[in-house]
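Some notes on the structure that comes next.
Every protein chain of the complex appears in place save one, which is left out.
The block that comes next holds chain A.
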Amino acid sequence: MTSTITPDTSAPVAISVEEQQFNDLIEADSRIEPRDWMPEGYRKSLVRQISQHAHSEIIGMQPESNWITRAPSLKRKAILMAKVQDEAGHGLYLYSAAQTLGATRDDMTDALIAGKARYSSIFNYPTPSWADMGSIGWLVDGAAICNQVPLCRASYGPYGRAMVRICKEESFHQRQGFEILLELMQGTEEQRQMAQDSVNRWYWPALMMFGPPDDDSPNSAQSMAWKIKRHSNDELRQRFVNMLVPQAAVLGVTLPDPDLHFNEETQQWDLGEIDWTEFHEVLAGRGPNNAQRLQRRRDAHDEGAWVREAAAAYAHKQSARTEEMAAK
């Protein structure tokens, strides 16, 4: 980051033409495309981030799909199905982006179901009430949007383009969640209680979605230098809380942080201490639903095997027939 004026007496580090081109593109805030030369670390870092992101979308279908059959009206059922379908779509956009970097779909899927790959910890929390569909939309998708909007300008072209599509669709997710909570808050005392209880459970885990605090985020600095990431974890978390406070007032819910207060000096909302032990526990696989989420993903993969096999066999048969016809 800092430049030195002391003459460098060590031998100059040879830098290849390709690497210089890469550095120039990053420096100029241009985009790196799949066929461009890129440092191995850049490729690895992207594959890690994009595949984790894809896995999160895929696992993220589970907490909500639970409620499809129990949604309170036909309209809510249709909305929820559309939303869960979107999550599947987002997973596919992202897997495609990771595949342009040489990662194969099978390897990524295998890593996920073997429990070797990570996905967002938020999806390891249970959804015991209908109000949780509201909280997921408002808080979880809200936090995701906050994280993802800057990713639309990520230096890797296919990732940025996938994020543009995803962000467009996420705003529907957040609004429908807000609406669910708003309707509950305008309902009976019992419904208001259900909404508040749900917000109490999702608020802190949603804040943890931005990742560990800046001084404990090992990959951040390099990611920012490569312009994959544009803002620090704490910066985005703060931005999110600043947006939430007035929204919570509209809803009439209380954010479960007794230390939350407006700082006149910084003109920001200062938040209380986040329980990072909980974050690390869930990340390490000891959250309330980790085992169940993975088992369900594994079962779905196994139960879908015959569909993949049938499609491949059919395609094989068709192409054999086409070749036969051509030979005649």
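We adopt the following convention: contacts are C-beta pairs under 8 Å (C-beta built on N, C-alpha and C of every residue); 3 or more make two chains touch, one makes a residue touch a chain; residues count from 1.
As a convention for this text, contacts and distances are computed from a predicted model.
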item	value
The complex's invisible chain, by UniProt name, from "1,2-phenylacetyl-CoA epoxidase subunit B", "Thiamine pyrophosphate-dependent enzyme", "NADH-quinone oxidoreductase subunit H" or "Molybdopterin dehydrogenase"	"1,2-phenylacetyl-CoA epoxidase subunit B"
Contact partner of the left-out chain, one of A:105, A:153 or A:175	A:105
Sole contact to the chain not displayed, among A:78, A:114, A:249 or A:311	A:311
Of A:186, A:242 or A:319, the residue in touch with the unshown chain	A:319
Interface residues of chain A (partner: the chain not displayed)	33-37, 82, 85-86, 89, 92-93, 96, 99-102, 104-107, 158, 161-162, 165, 169, 308, 311-312, 314-315, 318-319
